[in-house]
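With one protein chain withheld, the remaining protein chains of the complex are depicted in position.
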Amino acid sequence: MPTDTERASFEAGIKFGSLYHQFAGTPVSPDSAESLGRAMEEAIENQPHCVDVDVTVRTDRIAAELDSQSAEYTELTGRFLDVEMRIEYEGVTARTKMEMEGDYPLMRLVAVEE
Amino acid sequence: MPTDTERASFEAGIKFGSLYHQFAGTPVSPDSAESLGRAMEEAIENQPHCVDVDVTVRTDRIAAELDSQSAEYTELTGRFLDVEMRIEYEGVTARTKMEMEGDYPLMRLVAVEE
Amino acid sequence: MPTDTERASFEAGIKFGSLYHQFAGTPVSPDSAESLGRAMEEAIENQPHCVDVDVTVRTDRIAAELDSQSAEYTELTGRFLDVEMRIEYEGVTARTKMEMEGDYPLMRLVAVEE
Partner (left out) sequence: MPTDTERASFEAGIKFGSLYHQFAGTPVSPDSAESLGRAMEEAIENQPHCVDVDVTVRTDRIAAELDSQSAEYTELTGRFLDVEMRIEYEGVTARTKMEMEGDYPLMRLVAVEE
């Protein structure tokens, strides 16, 4: 049987995959970044064992992308997101983070503490 | 060649399909309904020719759903949404609405005016 | 009241927005492109008035993208898609197409015929 730290880690992964694939592809601009980030936080915090979600939609990177293209908005993808989450499962706290590793938005399990 | 009123109607349809299928399935509760509705509005207003999007996430219907199930949140779907949109394309205004028709959330083209 | 050609155009737009925003962000590689394209076609053909959907997921463009990055898959987005659809509504046929216009994946209403 999996341990509580493994289950907490699994729950943390679910939240990350959910957040990313629910919202990837959303039309986004610097002006709409704030409301999108807030909705992502509150939506995922509904999920079981999810205590805190902190999303920053990177308006600086969106603005840079818009400079190089014709449309006035783009689609949400990993490089426009900084995310941190805290999951609590049966007394175990799992902390996770998404950050760019080179050109890849890596979802990382930062710490699992009983 | 399609006319401007037909193109305006096509653009209006794109926005509706986008809004629905980007956000359907999002975890939602009465407490997170407001931020989700706001993000939906601002996201879709980014799209070309989309002048105004008004989304009401129906907390009354979500609350009723939660009364009949074990989880404390549900997934966004058509019966939890009232939506109105205004699209402007080459001087044509298209107005659209989503509302329940029996058990089906019908997307309707309400008016197309030059 | 909108005309049948306008309503057919609206229905065509709904299908395009649905197809795009349901599937944008899906992990895709040259090997999985075929099954994804087939699922997109059959999913959207379920929608009312949607007679035919033809999706080509561009493995050539996906392969080129993979050459320039570290991961072995990417996310589905507009430049990897060629799409054509035929909608029939009350005797009106609407034909649509998605194709790149410069750097933007433009959804176009090609013809509306009674």
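Each chain carries a letter (A, B and C) given by its place in the written order, and its residues are counted from 1.
Methods note: a residue touches a chain if its C-beta (ideal position, glycine included) is under 8 Å from a C-beta of that chain, and two chains touch if they have at least 3 such contacts.
No experiment lies behind these values; they were computed from the predicted model shown.
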*Which chain A residues would touch the chain omitted from the figure, given the whole complex?*
1-3, 5-7, 9-22, 94, 96, 107, 109-112
*Hey, which chain C residues sit against the chain that's not shown?*
18, 22-23, 25-29, 31-32, 35-36, 38-48, 71-73
*Spell out, residue by residue, where the missing chain touches chain B.*
20-21, 24-25, 69-71, 75, 77, 102-104
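Here, only the chains that are shown with their structure count from here on.
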*What whole-number Å value describes the gap between the mean CA coordinates of chain B and chain C?*
20
*For chain A and chain C, what's the span in angstrom between their mean Cα positions?*
27
*chain A-chain B separation of Cα centroids, rounded to whole Å*: 24
*Could you tell me which residues belong to chain B and also touch two or more other chains?*
18, 22
